[in-house]
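Sending over a structure as structure tokens; questions will come in a sec.
The complex is shown incomplete by one protein chain, all other protein chains being positioned as in the whole.
All chains are identified by letter, namely A, B, C and D, in their written order; residue positions are counted from 1 within each chain.
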Amino acid sequence: MIAAMAGGLGLAACGEQKQDRHTLVIGMTQYPATLNPNIESMLAKTYVLAMTRRPFTHHDTDWNLVCALCETLPTLENGLAVRETLANGKQGVAVTYTIKQGATWGDGTPVTTKDVLFTYEVGKHPASGVADGELYRRILRIGVKDARTFTLHLDRLTFDYNAINSFQVLPAHIDRANFKDPKEYRKRTAYDSDSTNPGLYFGPYRITEKKIGSRIVLERNPTWWGKKPYFKKIVVRIIEKTAALEANLLSGSINYIAGELGLLLDQGIAFEKRHGKDFDIQFKPSLVYEHIDLNLENPFLKDRRVRTALILALDREELSSRLFDRRQPVADSFVHPLDWIHSKATPRYRYDPARAGRLLDAAGWAKRDSKGFRVNAKGRRLTFELMTTAGSRTRELVQQILQSQWRKAGIDIRIRNEPARVYFGETVTKRKFKAMAMFAWLSAPESVPRLTLHSSQITTAANNWSGQNYTSYKNPEVDKLLDAIEIELDRPKRRVLWARLQKLYARDLPVLPLFFRADPFIIPKWLKGIRPTGHQDPTTLWVEHWRAERP
Amino acid sequence: MNAAHHAMTKPAMGARTVWSLFFHRLGAHRLAVGSAVFLAVLGVLAFATPAIEAVLGVDANLVDLSRRFQGPSRAHLLGTDELGRDLLVRLLYGGQVSLFVGIVAALASAVTGTVVGLLAGYYGGRLDAFLMRLTDGVIALPLLPLLIVLAALDLTKLGLPESVVQDPNISLYRIIVIISLVGWTTVARLVRAAALSVREMDYVLAATAAGAGGLRIMAVHILPNVISPIIVASTLSVGNVILLESVLSFLGLGIQPPIASWGNMLTGAQELIWSSPELAFYPGMLIFVTVIAFNFLGDGLQDAMDPRAIEG
Amino acid sequence: MTRYVMGRLVESVIVLVIMSFVIYALIGLMPGDPIDLMIKSDPRLTPADAARLRAVYGLDKPLAERYLHWAMAALSGDFGHSRLYVQPVLDVMPGFLLNTFNLMGLTFVISIVIAVPVGVYAALRQHSAGDYAINLACFAGISVPIFWLALMLIIVFAVLIPVLPASGVSSVGGGGFLDRARHLVLPVVTLTIFSIGSYTRFMRASTIEVMRQDYIRTAFAKGASRNRVVVRHALRNALLPVVTIIALSFGTLFSGALITETMFAYPGMGKLIYDSIMGNDFNMALVALLFATLVTLLANLAADLAYAWLDPRISYSGGGGTPR
Amino acid sequence: MSAAVSQGTAPLLEVRDLVKHFAIGGQGLFARSLGRVHALNGVSFAIGPGETLALVGESGCGKTTTARVIARLYRPDSGSVLFKGTDLAMLKGRKLKSARRALQMVFQDPYGSLNPRLPVSAIIGEPLVIHRLGTATERHHRVETMMVQVGLNPRDADHYPHQFSGGQRQRIAIARALVLEPELIIADEPLSALDVSIQSQILNLLKDIQEDRGLAFLFITHDLAVVDYFADRVAVMYLGHIVEIAPRAALFSTPRHPYSLALIDAIPVPGGGKRRLGTATAGDVPNPASPPSGCPFHPRCARATEVCRETMPALAGVPNQAEHQVACHHPLEDGALEGGAGPATGAPRQ
Partner (left out) sequence: MSSASQAPHGDLGPVLTVRDLEVTFPTARGPLRAVGGISYSIDPGRTLGVVGESGCGKSVSALAVLGLVPPPGQVTGGTIALGTLEVTAMDEGALPAIRGERVSMIFQEPMTALNPVLSVGQQIAEAWALHRAGTAADAREAALTMLERVRIPNPVERYANYPHQMSGGMRQRAMIAMALACGPELLIADEPTTALDVTIQAQIIELMMEMQAEFGMAIQFISHNLGVVSEIADDVMVMYAGHIVEMASTEQIFSNPRHPYTKALMETVPRLGARATRLPTIAGTVPDLLDLPPGCPFSDRCPLADEGCRQAAPTLDDLGGGHLAACFKSQEDGP
């Protein structure tokens, strides 16, 4: 053992790593499974791919929709989007995009409408394994004007008609051969079988090395049309355990921890206290909405007074300030305060134990048992099972705080957590949680919560457990609002609808809003140009602006 | 050498009973005695935690966000944890849980293993072959999927009453059941091997010749003579279970909060290792010291129960 | 002998087939399927998408049918595609296997190389201060939670005294022998500390037992020096039981390094198995687990053969020993 | 082959054509057995009430197997064990239990034959418990009586076996065998693990018991001197066969089988002077897994001829001595013992 250690030190002495100022090593906690941009969406993949390619549209750091691969964002105003009436009489829209001048695959082949058509072909094929079928179903057909310009004919006119963030163009010249048998495509796609093929990428970087489960190496892509990136090489290393991640950062074997997939907030806060002078630490509030889904079929939770009392009995401000240093804003609804659709008129539930008590008294939970918990007339205790993913430390902490706060109000909380695989794979999806399920949604700015709130999205065996309305929330007015918001193009009018929706949501409380998560970005002082977005589009969409300013 | 050995030990044993000899030999193993004392103190402390809690005037589960990460003080002798709870009392409760899980799971494994081992060792033949292949199978069984499946089982479907399923300690019982389901193989093998040799002893033949049935022979003649390896293995396995619980916690499959166990306290503190190392230090040390104590105790028991020493 | 080995191999194959179904069923019985997870990570998926994807992944059929389908394909050499790594499982595994082989092989060799002499030393000086210290160290190694040990080693040797890489298999652009070796140091030390204690204890106990045997006295009586007695007469006999234990532990070592691999971000088999189970990568998990089972079975066989090789009394060809 | 019974009375125990083989090897579910050890090859004899038959032979000859088959610790492959008219070989369960109540065993090793975890009272009283005889008090009383009878102090009833010396332990084992008041005791080498000075004590005890109770003994030993002292009749076994069976005096005065003579010849006599070189019987006892053809003793026998190599001789009465039977093609004549014409110097034939 001692010998082994000595040997180790010997090795250490002779092979110390040299610091290369043109190499950036990023650490993150998740390995991207597939690299095919259209199969499965996964944050780790999005993060890496954003360095190697660009979507047609995405949201910028101010949460506005911008063009990345297209020349101009088509709008009804600028005439690139045109209303059209469909054969069935419904309102559709034709949106025209032009591929950016100079967009060229890494092997020199230009990105053309051929690729667009191929992507559409793949996307709409039922057997291809593409995850997001919705967008491709909405595209009725694609009109090609020339090698760079094409028009999407969409089956309805929604307010976000021009956002095609998930239309990720695929290289027809490489991957078409792999699509001969659509069923096999997801296994054969060059992104996974030949990941380092330069022809797959057209962004500032291309992938030159992939070590499964361990790291991905990117190098500058010579065919990139935009600003020349500063770093010659970027290495993304996968280190799952955040404690180890931190150790790696401190030991210098990684330079930067991706905020999107990095440390937990409290680790970040603690890190700032100790290493604030060496690192620039940013806490960006994000569109990750932490909440508790309530099972509205639970007899106790059916009563809105109980639900209201539940949230009134929580001191979320205290929780946020103590646990998260006020970095995570308390949520009043699913809408982030920074989102333009956020309505100030939404009812806000401040900590009000007295009112909570009155509500519970009124709901028939006036009596207390020997342990101080409320009981109803039948002597049954007011008790709920609170579930979340096991092993997720922050959530477990929050859980315990909630439990403790609710206890003061006489509400008994039983905690039962499950591994993510079981929790999301079964319990939540199939609505098997008895009362409360805590988890988060990650969304884009102004995204319509149809899947989570519309009564048609209640998951049942009949609909194959799809949809995401796990609370079994049914409100005809909400259904109507969701339908209306989608097709309302006028922002002020839409704002009114949004406000109403938020109000209903906050009143009905199918979900207990907790807060919006903030990700700590731990950036060494010399690393400049990283601007956290706060939504689902990653910072790496601006990777060409990253640079080192070493003394 | 035999003669000398004989002359040396036989008279020395003369007046002593098996137990006094056993304690005498155990007493000579100072580390084992120290470990036993340590474990006894720990056990008493852990199971007297509610009283200690009352005396100190703290509440193990009371979250107080205004008192997070406090250093030792008169109110909190070891300070507070990340949720402002008293660290000392939580450690004691954690000890209660870890010891309980360790001891109960080890006992349950020992019982299963003993039954399997006795049957296989005494009856031999096809039953033995079957039970041993079963044992091999369980050893080769991938633990992880099993753990996940068990963690996901809907216990109400197994006919368990709601009150049990709703029990806040259910994660604890799950762990015990899971560990017992897979942990019996060592004891089974040991007992089988011991039973195989004891089965050939003349006193077993004598009992058979006197007309004793299989049950009686196993209970009266074989079991008491294979009890030493069972006790030793079980003592050692208490330590292993405590370690295993911490590993399960590490994987998120362990005992769920707010119940404290050393395993989940250590796992939770891991991410705070840089800012509050003491949160990881205490449970880590306690696991380490407790497991090592069980190992020493097991080692001491093994020496003290060495059949060579008793038989003379 | 050959017949015995053949028989054992046939037995192993049968066990393997049974295990393949058990594992398949276990994974299949676990709640949730990949599509559920996909839905979770992409809120825009619709019911239709889910149904379509289930069909694409073949998850809409009953378990037994899926197993048969898999087994037939496996027999023709197609072990399926990894869902997580989007490559044939047989292409994914070698990399992990090689890493595990390096990690485990090294740990294994170092542990034995240290444990054997140390165990013998302790046995020969039973109850001495050295024996005492060795025992203490062994128990310490056995008793420390391994993830804790890993973290401590990282903190000490990668952060406080930054002499070794904290994680990974090789550095970027590196990957030379020295570089890989450096990356192996901490995980190997961790696993070695963890496994060496029990090996040493076994070796010690075994040696003590052997040194009490009559033939040791015979060896002394014919004038062999102490060293010669230990090396030529005691060692081989003492190794006998230890070989079995070590070979058996090889199987667990193989799949049991999950914690170490996780802590050191070292992509090995333990982690592959864990991730594929957690990530619902059916084919991957199945093949990796089966492989681990196979290794365990082979280790078992190897243990028996090693035993036979070391101990002439064991003869698998029959006609050997005479019962009394 | 039929067993000769002394005195012409109905035998207490009659063993007929016992055959017992043991499989060697064969572990695992799919392994086949690799061979068989022929432990008993048609063993027949009888013991009358109150009679002592000594079974003599060297290790591996099957004498212990014979004992265990009779006590039904092993089930014979074929043959019968008629004990008081009941065939024990065929019985099972409760019937077997009650049938063998009158048949008890004493084992060789007094250290291994007593359960170290039970006090002496429990050891001696166990057969009573098994057969549900008497109340606890009665049993206790009975145990004390037995202890006195075998020369133990009843005050030691709570002690454990390890607190007794070897001789005392063998007394405990004898008490256990006697507690059910059996009619036949099978004593398997009851002396060989004891110190020389203790052997005589135990031998006397056995003899006293036999005389007091009129017990029959099957006395298994390799020590012919003890046989001469204790037995009424002697059966000599070699490699699973009984090669000679005769009244004690006849066997020692006029052994008929060359092997019997070899055994008698090999006994060292204290004060008999130095051993004469070249008188020892050559060769090893063959491996029972691969016994020689024909007469099992032929490779070591100086008198062996072609017929011995081919045919196993049957056990047959010596002319004019019905009780003296020998299985030999070339039995010794009278006076072989003195003549020294014995089997002595046969060269090893292997």
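Note that in this section contacts are C-beta pairs under 8 Å (C-beta built on N, C-alpha and C of every residue); 3 or more make two chains touch, one makes a residue touch a chain.
For clarity, every value in this text was computed on a predicted model and none was experimentally measured.
Chemist: Quick one: say which of D:84, D:97 or D:207 touches the chain that got left out.
Modeler: If we include the chain that is not displayed, D:207 is the one touching it.
Chemist: Which residue numbers on subunit C touch the omitted chain?
Modeler: The list for subunit C reads 213-215, 217-225, 228, 232-233, 236-237, 240, 310-313, 320-321.
Chemist: Which residue numbers on subunit D touch the omitted chain?
Modeler: 58-59, 165, 167-168, 195-201, 203-204, 207, 222-226, 228-230, 252, 262-275, 277-282, 284-285, 287, 348, 350
Operating definition for what follows: only the chains that are shown with their structure count from here on.
Chemist: Please list the single chain whose C-alpha centre lies closest to the global protein C-alpha centre.
Modeler: C
Chemist: Whole-Å distance, subunit A centre to subunit D centre, using C-alpha means?
Modeler: Spacing between the chain centres: roughly 87 Å.
Chemist: Would you kindly tell me how far, in whole Å, the mean C-alpha position of subunit D lies from that of subunit C?
Modeler: Subunit C and subunit D have C-alpha centres separated by 53 Å.
Chemist: Could you grab the centroid distance between subunit A and subunit C? Build each centroid from C-alpha atoms only and quote it in angstrom.
Modeler: Centre separation, subunit A to subunit C: 38 Å.
Chemist: Mind pulling the subunit C residues that touch 2 or more other chains?
Modeler: Within subunit C, the residues that touch at least two other chains are 30-31, 151, 155, 277-278.
Chemist: Could you list the positions in subunit B whose residues touch two or more of the other chains?
Modeler: Where subunit B meets two or more other chains at a single residue, that happens at 133, 148, 152, 251, 267, 270, 273.
Chemist: Where on subunit B does subunit D make contact in their complex?
Modeler: 10, 13-18, 129, 133, 201-203, 205-213, 216, 220-221, 224-225, 310-312
Chemist: Residues of subunit A touching subunit C in their complex?
Modeler: For subunit A paired with subunit C, touching residues are 1, 3-5, 7-9, 11-17, 23, 25, 33-36, 39-43, 126-129, 131-135, 166, 183, 186-187, 189, 191-193, 211-215, 217, 233, 235, 237-241, 243-244, 247-248, 250-253, 419-422, 424-429, 441-443, 451-452, 463-468.
Chemist: For the complex, which residues does subunit C have touching subunit A?
Modeler: 30-33, 36-57, 81, 83-88, 92, 95-96, 110, 114, 137, 151, 154-155, 157-159, 162-169, 171-174, 178-179, 181-182, 185-186, 188-189, 192-193, 196, 262-267, 271-272, 275, 277-280
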